[in-house]
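Heads up: the structure comes next, in structure tokens.
Yeah, one chain of the complex is gone here, protein chain that is, but the others are all in their spots.
== chain A ==
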């Protein structure tokens, strides 16, 4: 008998516990682990909860490598986040898996989105519906080591403006030992980093081509322009010998260590490079071609509402999404993470444009392109292998380019099925 009393007691205490929690709606927010992003989101959640005491937001994070799998598996199992962060390139996958829902037009009118955000927001639109909104966008720029420039007799306040000047500056800043081994690179070569984006959306266009046609479903770089772009890239190592793929393991590591004078990287690297103490660095727009034509690659992580959110959780999720894509949140995000605001008015303030670090990235946004990846990792691998066939295998760039085009087209076609 005593046992039954105990059971009843436990049941009652559980019931009271549960009912006391009912007052606040709890929603879950998921993103991948990246120190500054988590920190920024914690700040945003604190501010949001202060303004909305009836809503509690729980943040969950995962390593980037498992992120997509975990999100997919948990939402399909009816658990997981109400608001989820996703890379713009995963949108098709998330929609076809019925993992995210279109934003309600009453809460997020399309006209407002199109007026306020940078044009690259179109990557989140399917039909008439938007499926998510970014807090921040990222673009590429050329980082350069001012100390290395000074040591090589270059003006540290006059970084390369064209790709020819880039090669010239790289030649001057490269240091070699007695046997000709590079001990400090002029320019990093790292296709696994951001170089594949630079090659795809910038170099190919600067040599007069286009990486894809038909809404990024047809590979179009297997032509004269693509060949020139690839040859330019591989010549940095083969002909000019100003860099070496795999030098210091990664391009960003080489730059950080002060062993590379220049590297191309994104806004997301600012936090990490910001801790460099041993030398001063600068940022400049990606170099133009001889005709002055520039291009850039922009990308972003958007926040979307999942199909799991219903009823009052949906309302809370909409409020939260509206807050994290507000100008105020964008300001916090830029200060903490270093990523650029996704709204024009929040981004293009005179103060930001004149900023020595943010300025070059913001200018890049105006002429940036966004690749609609089908399988980003696999498409990047195609670019890595293409460069490696030339750099390691000694294959002729033309053959390697044709193989890459064929392999990438196969990946895109398979994803369309």
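Keep in mind that, in the parts below, a residue touches a chain if its C-beta (ideal position, glycine included) is under 8 Å from a C-beta of that chain, and two chains touch if they have at least 3 such contacts; residues count from 1.
The rule we apply is simple: contacts and distances are computed from a predicted model.
Asker: Considering only the chain that is not displayed, what protein name does its UniProt record carry among "Aspartate carbamoyltransferase", "Heme lyase subunit CcmF", "Sugar ABC transporter permease" or "Bifunctional protein PyrR"?
Answerer: Going by UniProt, the chain not displayed is called "Sugar ABC transporter permease".
Asker: Would you indicate which residue among A:179, A:215 or A:291 is in contact with the undisplayed chain?
Answerer: A:179
Asker: Which of these touches the unseen chain: A:24, A:38, A:72 or A:168?
Answerer: That would be A:72, which touches the missing chain.
Asker: I'm checking contacts with the chain that's been left out. Which of A:99, A:202 or A:365 qualifies?
Answerer: Touching the chain that is not displayed is residue A:99.
Asker: I'm checking contacts with the chain that's been left out. Which of A:245, A:321 or A:334 qualifies?
Answerer: Going through A:245, A:321 or A:334 one by one, A:245 is the residue touching the chain not shown.
Asker: Please output the residues of chain A touching the missing chain, sorted low to high.
Answerer: Interface with the chain not displayed, on the chain A side: 1-3, 65-66, 68-69, 72-73, 76, 93-94, 96-99, 177, 179, 181-183, 190, 192-193, 244-250, 259, 375, 377-378, 381, 384-385, 388-389, 392-393.
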